[in-house]
Structures are given as structure tokens and as C-alpha cells.
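As you look at this complex, bear in mind that one protein chain is not there, while each of the others sits in place.
Here is chain A:
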Amino acid sequence: MEEVRVLLRNVDRINPVSAVDYMNEGGYEGLKKSLWMSELDIIHEITESTLRGRGGAGFPTGIKLSHAHNARSKNKFVLCNADEGEPGTNKDRILLSKDPNSIFEGMAIAARAIGADKGYIYLRAEYPYIVPILEQALENAREAGCLGDNIFGSEFSFDIEIRPGGGAYVCGEESAMIESMEGKRGEPRFRPPYPTVQGLFQEPTAVFNVETLANIGPIMYRGADWYKTMGTKKSHGTKLYTISGNVRNKGVYEYEVGVNLKDLIYEAGGGIPDGRKLLAVQTGGTAGAIINKHQINMPMDPAYVADSGGSMGAGDVLVIDNTNDIVDILDNVLSFFVHESCGKCTPCREGSMRLYQLASGIIDGTTTSEGMENIRELCETMRLASLCGLGQSVPIPVLSCLDNFREIFDEYIVRNEKNKKIAAGGAK
């Protein structure tokens, strides 16, 4: 299994802040090409490539560009969502710190396609050391004529500013991010209207994940047909995977979309150390599915993953070995959501805490089969009625965990019910 370095091509090979170095490696060729294309042709090329958002939701990038393009306004914005907050994800950090020009190039092309002249990078609060790198890289890119007024001598002008993040997980949700950028509390907005129609300062705004943007330069340079030679039948290109948890080689890897999860764990990740065994894998971040060891023979192709009960998310793979208790894992996942729910909508604000209490009750002995029913009903309510993706996806790890480790949970519940009966008997 070989890494395919399209997005990571320049990592540790060039000076990250140097636009000249980046151009020597074929950088900004995609942007140069797009300067002489019509807006619709650019969008057509990206749509043809079938590129989907790499931040987790997987929305087709071409369609998003098209919506923002069609929105009528003099002021439009391109935002780079660099609020990489998903626990166990570090891919964007690598791109931001090791090859920022690939992100600038993607933003500039997207701006050219929708008719924007201003872009912002919303940088995760926990990445302050990247700020000077980005600032230097932006300065050098402007000097080299890749950003600023009349890029590469064309009519097109575009510049980028950095906005430090507010520090909350929910600010990775695009509308909460926009609120935060406007100086407000980081809370998601209801949709419609979508950000492509009313986004930052109520203007049409296209928001892209860091990795998505890094794909755009190569696609424009080498063409959608080239891009489609990589990946599976349904999903194309490459994907960055962050492997973490109980594996030998934790890190960020780039493979074609569709690489097998098992290979990611045992080949790229080097397997589980110290003779311990695999218990579970959580793919797609904390809001992703928790699967058992029998389910890991699965191609990491968004088209396939969802059907097989997993989730692709931002490409995170958290490996959990058998020294852990799955009920603890669930407890931990839910305590994360209790902490990170913004508190705006009822289902997520109240539901996360109640799920956490019920899950803790599995260990503490207070949750019985009625409680388990309550968990499922609450999951349905949160999935169907929460305002944003955060609340809607809390049920994914919960329900997958309950289903994929049914025997373990059943044992706890049998124990709890037995103890409850004894306690009730004792009271007589």
C-alpha cells in the first residue's frame, strides 16, 4: 500500500512560507490557468472532478461554488475553515503549516469562480504557532504577485486575512464560524438561508475546509480527468487520514479515496503495540461511528462507508484497544458533547447532558432497559430536531456503539436490572 502524495507533495520539501519555492514545484499554475477561464468554466471543471468537501459533510464543491456564483451581490467572501477541532484530526494543521500556498491558491481560484475579492482563514484558537507562518507566507505571496491587486498581471484581485478562532468546537460548523467572525457568540444559524446566499455580514459566502481547498489547485492545473484516475468508481482523488489512538505509527497519511480501513490500521498505522488486541475503531471524529473489530474490512469511500454503518468525516481513524471498556469510551464521547454543545437549541443543549447521564448510568448501575429505550428515543429526537450538524450527529457514535457492541451493553443492563430487583426486594 503506497502513499499518493498530491496534497502533501510539498510537505517538508519546500520552504512553506516561500511562494517562489511553491511555484518552482508547479504551484499557482492552476490559478494562472483559471485567470484566463470564464467563471462558469472553472466551476464546470471542479464539478467534473466530483470533488467533495473534506471537512466531514462531503458536500459537492462544484455545487457550492455554483450557488455562491449565482448569488447576486457585489461583496462575496471565500472562507477557509481552519478550525480543525475534531479530536484526533491533524491533517489541516500539516497543510497550514507546511504548504500554506496550496490553500491560498485554492481560495483564489474559488474566489475567481464566484466573483469574490476577499478571503478569510478562520484559524483554530489552539494553533497560534501557525499564525506567523501564515502571515509570512501571505506577505511573500503578495510580493510574488500571487495575491493582492491584479494577480499575475490580470484584472483579478484577491486578498486573504487571518481570523483567530474563538476556541469552541462548534465554531467549526460554518455558520457558527461566521457568527464568531462577526464578533458574536459562536452559535450556528438556522438554514435556509444558506451561507452561499447570506453568509458573512449577510453576503454570499463560500466556506471550504482546508483540505478541500488544497485539492482545487491541482485539479485546475492537471484537469478533472486526471483527478478522476484516483479513487474509486464513485469517489475520486486522494484523502488525508489522521490515524490516532492505540497504534504504533500515529500520524497523517495521504491515500487514494477508498483505501481499506484495515490497511490503514495495520499497514500505515503499524498495528496495535504491546500484544494488545483491537476492540473498536471510531472513524470520522468524535461524532463518527464506533465499529467493532469485525467491521474494519471496509473501503474508506464515503459512498460505501455510510452504508456499512461507519462514517468518513474528516478522515480520522481512532484505534481503541482491548484495555479499554467500550462503555467508558461512550461515556467519554458524550462528556465531550456535553462540553461542546453551544446551548442554542433544546435537543442538543438538554439532550447531550441527558444522554451523558443515561450512559454514565450504565456503569453506575442506574440505567436499565427502560433507560436504554430512552437513549434511543433521545437519539432520534436529537438527530431529527437539532439545529446544526453537531446535535444531529451525536446519535451516530451512540447508536453505532450500542448496536456494534450489543452484548457488552446487554451484560451491563442485565446486571443493573438484577441489582435493582435485589434492592427493591431488600426494601420489603
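Keep this in mind: contacts are C-beta pairs under 8 Å (C-beta built on N, C-alpha and C of every residue); 3 or more make two chains touch, one makes a residue touch a chain; residues count from 1.
In the analysis below, contacts and distances are computed from a predicted model.
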Exercise for review: Among "Transketolase", "Sigma-24", "NADH-dependent [FeFe] hydrogenase, group A6" or "ResB-like domain-containing protein", go ahead and choose the protein name stored in UniProt for the chain not displayed.
Suggested key: "NADH-dependent [FeFe] hydrogenase, group A6"
Check your understanding: Given the contact definition stated above, which residue among A:1, A:384 or A:423 touches the chain not shown here?
Key -> A:384
Check your understanding: Which listed residue (A:342, A:359 or A:396) would be found touching the missing chain in the intact complex?
Key -> A:342
Practice item. Can you list, in ascending order, the chain A residues touching the missing chain? Key: 168, 185, 190, 192, 338-347, 349-354, 357, 374, 377-378, 380-381, 383-387, 392
